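Only a single protein chain was left out; the remaining protein chains are all shown in position.
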Amino acid sequence: MYIKELTELNGVSGNEDEVREYIKKCIKELVDEISIDSMGNLIAFKKGKNSKYKVMLSAHMDEVGFMVTGFGESGVVKFATVGGIDERILPGKRVLVGEKNIPGVIGSKPVHMQEREERNVNIKLKKMYIDIGTDKREETEKLVSLGDYVAFYSPYTQFGEGLVKAKALDDRVGCAILIEALKERYEFDLYACFTVQEEVGLRGSEIAAYTVNPDIALVVEGTTCSDVPGVEKSEYSTVLGDGAALTIMDRTSYPSKNFVNYIFELAQKSKLSIQFKQTNSGGNDAGKIQMSRGGVVTASISVPCRYIHSPVSVMSEKDFNSCRDIVIAVLKDLGKNQQLIENMKRI
Amino acid sequence: MEYMTVLKELSELTGVSGREYGISSYIANIFREYCDKVEIDKFYNVSGYKKGSDMAGKKIMIMAHHDEIGLLVKSIDEKGFIKFTNIGGIDSKILLAQEVVVHGSKDVYGVIGAKPPHLLKPEEAKKAVKMEDLYIDTGLSNESISKLVSIGDVITFKTYPFELRRDKLSSKCLDNRAGVAVLLDIMKRLSKLNHNHDVVFVATSQEELGLSGAKIAAYNINPDMAIVIDACHGEIPDGAKDETYALGNGPAIAIGPNLHRLYTKKIMDVAKEENIAYQVDVEPGNTGTEAWATQVSRSGIPTILISIPLKYMHTTIETVQISDIKSTGKLVSRFVSEL
Partner (left out) sequence: MFDLIKRLTDSFGVSGNEEGIRETIINEIKNDIQEISVDTLGNLIAIKPGKGKKIMVAAHMDEIGVMATYIDEKGFIRFANIGGVSSFVSVGQKVRFKNGTIGAVFYEDKLEDMKNLKLSKMYIDIGAKDKNEAEKSVRIGDVACFMGDAVRQSDMVFSKAIDDRSGCAVLIKAIKELPQTDNEIYFVFTVQEELGLRGAKTAAYQLKPDMAIAVDVTATGDTPEAQLMEVKCGYGPAIKIKDRSIICHPEVKKLLEQSANNINIPYQYEVLEFGGSDPGAIHISAGGVPSGAISIPCRYVHSPVEAASLEDMENAVKLLVEAIK
């Protein structure tokens, strides 16, 4: 399923090399051409039997994490977040620092030592640090450099009834589905884009879409899932186990309604479970792709992930499978009826 | 080149974002001395082209913005006081008792006033002053000022360049006229160094307004790589150590997702070989500079960011050290020549 391998690699935004290398290895026999652009997007091209249309699939390789910004005299490492991370979750987490994956922990003052006022407020990121066990600044500086990337450490674990815990499910699930999709051959030209820097502002997809200049694009993502205690039902974005989630609208895009309805109906016809993402929050690469050049017909479909952007993201294998099957079904069906692509472009 | 003088002159020019016509022709004139061809585009970006020695060479763009933050006339009251809004990020707290020039059909001098302290209620005095409570007093009646100034005219700070000890200059808008001075230094050095690739120097407009000038220039020039020169925060006693860079210790080379890793490493290597001191600027996301816009232009442009340490950014007393300008120029020109 590739997910274990993919999530255990580190690829904080701007440092996606490990993930890219692994994907390259997985797909090189499956595609006609692989190119890598200046930011590190991996664009895999698979020629169709009929090259009238260009279809783009997109999933991002990067994950949220940290960068080293300084050192304390006692040898601790100061850091900043890369991408959106809730600071409150950080104390007491395990991380890997730099290219050599040096293990470290995010330290903070133990509760016994905290003043009464300190207890009632969250610890600020500025006060946190990573302890790699060294005793002196000089010692740390020999091992760690300014600007080194830091990733969460969190081994892939299956648990519950068909659930998976891992870091970076957002969006290694999308990467895995793209790899699976490349195993088939389609009627149209297919560009599978494994993009970089989604978490710092949808950066990679912006230039990948410009380069590919597709007729139609499908973004495959890991999305939020808030079906947990303390949340009103009306505020659930998605429900774990209810199938792949189709975006109606989010902060970055209002996907093509024709494309979205088509995907929904095809999934129902094919008896594949699918749900609509109910809230309009969040955003993903679709925002940049839809707005590329003169506009692109775009939709995004996701695997629901609880505790997203944390080291303990959770997904259901069932949802993953239905998302994968829907993506492949859509590609096959579009190949058979290429007129559909033309119709969707004509709004 | 006497950079103290050059920089003083550059800082005295008026070029509020969106209204850069004046400064663009001044800069074009200086560029002409060192470049093969100079152009000003519709948005007042100034580009100077310098051919490389290799006919099949690539195109390197070196970019520094020439616009400055300022104020803009919003309303004139019945007594002739001017109410204003800001262009670019300005802290209202630094505006009290500043001298300004209102650029109407004629330049009009004024001072910024507010309600006097003894009339403030105690709770008002505790809070920071808001821009809407400030005004410009030009000493002119509504009738007179209305003949010279209209809504939408721009306002700049009055320039008082101050030479400080140890080779430092304090003036308005050294962010980023210091970067323009670096462009000049690189041109001069490259006239004597071999460079295979074509180099395009761009003094850009509208950086302080969402990087518009850079977006337009990067799209039109479409280079193979880009070097952005801008200012970063200088070290001050009450600033966080990991967000500030000491003046006099050389340029800060940025590292992070916004920047191209191999070229960033390469310029650091060049600095080490040439014994040029530099600092590392860790940027985990948006650098807030033109590098952010340039990197994602068209199909993507490998971009690096070199910053000059500057104290008291976006005030009337921005401060830089001349040696940093020279060492930035030296570093970038060596880097370009080795590519």
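Chains here go by letter, A and B, matching the order in which they are written, and residues are numbered from 1 within each.
In this text, contacts are C-beta pairs under 8 Å (C-beta built on N, C-alpha and C of every residue); 3 or more make two chains touch, one makes a residue touch a chain.
This one's a predicted model, so the numbers in the text were calculated from it and none came from an experiment.
All shown chains touched by the missing chain in the whole complex, by label: A, B. Here the missing chain is touched by one residue of B:74, B:188 or B:266, and it is B:74. Checked against the hidden chain, the listed residues A:85, A:143 or A:248 yield one contact partner: A:248. One chain is missing from the display, and on chain A it is touched by residues 233-236, 248-249, 254, 257, 276, 278-280, 290-291, 293-297, 345-347. Taking the complete complex into account, residues 17-19, 21, 41-43, 72-75, 83, 85, 87, 132, 150-152, 206, 209-210, 212, 215-216, 219-220 of chain B touch the chain not shown.
Definition applied: only the chains that are shown with their structure count from here on.
Of all residues in chain B, those touching chain A in their complex are 240-243, 255-258, 260-261, 280, 282, 284-286, 295-302. For chain A in complex with chain B, the residues that touch the partner chain are 13-15, 37-39, 41, 66-70, 78, 80-83, 126, 145-147, 196-197, 200-201, 203, 206-207, 210-211.
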